[in-house]
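All protein chains but one are shown in place.
Up next is chain A:
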Amino acid sequence: MFGLTTLAAGKLPLGNMLFIIISFLVLMYILKLVAYGPLTKVLDERADKISNDIDGAETARQEAEELSAQRQSELANTRQEATKVVADAKISAQKQSDSLIAVASQRATSISQQAQTDAEKLKEDAIYNAKNDVASLSVAIASKLMQKELSLNDQQALIDAYISDLETK
């Protein structure tokens, strides 16, 4: 047993110890370069990535919720608008039909009035003409009867009096 016998003999194998310490330090350096450094970096990156992903998922969820709420409200708005449009269309159609009806009834009234006026005018004309004809006819009849030339103008007043008498009856 090398170690213990040399220890007992008072000969410390310092060379071995130095060799072990130095080579251990070198080994530590190599492992740091090869394994520990890169691995620690990767582990840290992974931890970062996981926490980022969790945060990202949280934001994405919030965004989705916002979007869904927005969509909901937009849908409600659209529905309201559609209802309003339909109501407006109904109202305007009602108005239009009312105004058309009003115009038509006005036209009808005016036409019937016109017709009435026309009829009255025709009647007056006819009465007037008849009056004239009656006057001249009666004068002609009277002159025939009396063999006397009666002046239409002279007898006009009398005739008018007769006729108005007729009219009143």
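Please note the rule applied: a residue touches a chain if its C-beta (ideal position, glycine included) is under 8 Å from a C-beta of that chain, and two chains touch if they have at least 3 such contacts; residues count from 1.
We adopt the following convention: contacts and distances are computed from a predicted model.
Asks: Of the candidate names "Sigma-E factor regulatory protein RseB", "ATP synthase subunit a", "Amino acid/amide ABC transporter ATP-binding protein 1 (HAAT family)" or "Nodulation protein E", which one corresponds to the UniProt protein name of the undepicted chain?
Replies: From the listed options "Sigma-E factor regulatory protein RseB", "ATP synthase subunit a", "Amino acid/amide ABC transporter ATP-binding protein 1 (HAAT family)" or "Nodulation protein E", the omitted chain resolves to "ATP synthase subunit a".
Asks: Which residue from A:Leu18, A:Ala60, A:Ala130 or A:Leu166 sits in contact with the chain not drawn here?
Replies: Residue touching the absent chain, from the options given: A:Leu18.
Asks: Contact with the hidden chain only, please: which chain A residues?
Replies: Counting only chain A, the missing chain is touched by 1-7, 11-21, 23-24, 27-28, 30-32, 34-36, 38-40, 42-43, 45-46, 49.
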